[in-house]
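Some chains have been omitted; the remaining ones sit where they do in the full complex.
By written order: A and B. Residues from 1 in each chain.
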């Protein structure tokens, strides 16, 4: 049995750990395993390489993806996907593991309907896939965010000042939410529980009056114009403060232990599913158990984090 | 209602995050909360301080424990425990949260029998408590171990050499096991699945013959004389190699996101249990859910990690 693996969409720390696990367990199961370079583009262009133990030696600890990734508009069209299938047939590859986010899974689902057995592995720092508690990359980025905030706190507490910190997440507030739960900030606004400018001012003012002068306000990207928010608070509370966008450094870095373990377990399951003849399924983790669900049951809309938001009330 | 919190036994990263969560949620619930300094010794000596928001400001990210800890032989005796109860009565404290490992829980259980409501929070880097998937501190130490191994790998791969790395864990192999699962090593021996010197040589030789010349052999402390093991391998395989004991740096450092979150959730539950009049129970996490169990159901012997050891076969 010959299978392939590709990484697609934005890179996430832990992708290399997943590639390693897939290659190791594929070989353990007597499969031949091919790496597709640069995501779906590599499928279209026939850019594949044979992978073996030495291909994945010492990569588990590396950020990014050794297979490279891309966003590929051509694959959005039927014609592109036909080329991809032709490539897979040429290489006699009957199963494909796709490591990426929601967009990448949509592509995988279409390939599945074209007769290629496809399995998805959730690799995205945004943690915006509702079927799994954690995506590969989220824990690393969360640690990076908390490390950045720790640095910012050095300055905040030296100056008795407040800083707005904008973190990634696209339309999902998990990075902001978990950062706050972990004690990384005093005020938080996410797409799931959005605060108005006045709400934020009120909370901040309450903190300052109670003697807590260095505050971190964590917000998810795409929610506000951060400069406007800063100006609004400064004017309303008559203070001077700052805002910072953490930006692209959140994506990179050596993966955390959690992400490396998660990627390892998920990678093994993905190979097992292909062995079992499954297709159109995404691997996840729920309640500490590795699961798999049909692609059509995946949603990025409905994030039920009630318990976590209740905890916030007590911990902030 | 007045409650107390103490940290006991070896310190673990995340203890401060737990203290913060306990204080915040105690105040949220209109309790008065006291910190006992230096573990059970502080109880005996009456060394308590009132805690409030500012006591726990910006401590979630700090390693160690701001309340300090100790091992206290006097508390092992009935006389010592009587003094401890007297102190608690003097301070009108009816509930006590104990943050520590198995030994600390034994003490808490005895206090419970003397009429003090006690709740345990699992804080130990060894992860050797069988009732909970994770203890506070384990994830941070695992990340520290993997970071150290990454550094050692730089030298190993520059010299094409192998290094034996001894990690902590007392009688529990989890630190070694998870490090290996995460891709931190090629050969692993733990109390739960101990390899003989010859087993290790055989595996190492197989790797070297297949072209993998830089190997990490991870072993749990207290299993072997590491110098003897090194000498045995060198003689048998006619190679030169090295051994290193990671040592006490594994205990410290700023807690990881995972440990900070875990400590937060567990701390809130501990306060809730005291509110509900419970006693003699330890908080844990199982299958991603916060749980609590009776102290008498806690064991450090039986670590069922079958699934993980099966995974190892595929991932090493």
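The rule is simple: contacts are C-beta pairs under 8 Å (C-beta built on N, C-alpha and C of every residue); 3 or more make two chains touch, one makes a residue touch a chain.
The structure presented is a predicted model; accordingly, all values stated were derived computationally and were not measured.
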Identical protein chains across the whole complex (2 displayed): 4
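The rule we apply is simple: only the chains that are shown with their structure count from here on.
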For subunit A placed onto subunit B, the superposition rotation in degrees, Cα atoms, nearest 5: 180
Distance between chain centroids, defined by C-alpha means - subunit A, subunit B (Å): 28
Of subunit A, residues touching subunit B in the complex: 17, 20-21, 24-25, 28, 53-54, 57-58, 60-61, 133, 139, 142-143, 146, 150, 153, 157, 178-179, 181-184, 210-212, 214, 254, 256-258, 260-261, 264-265, 268, 286-289, 311, 313-316
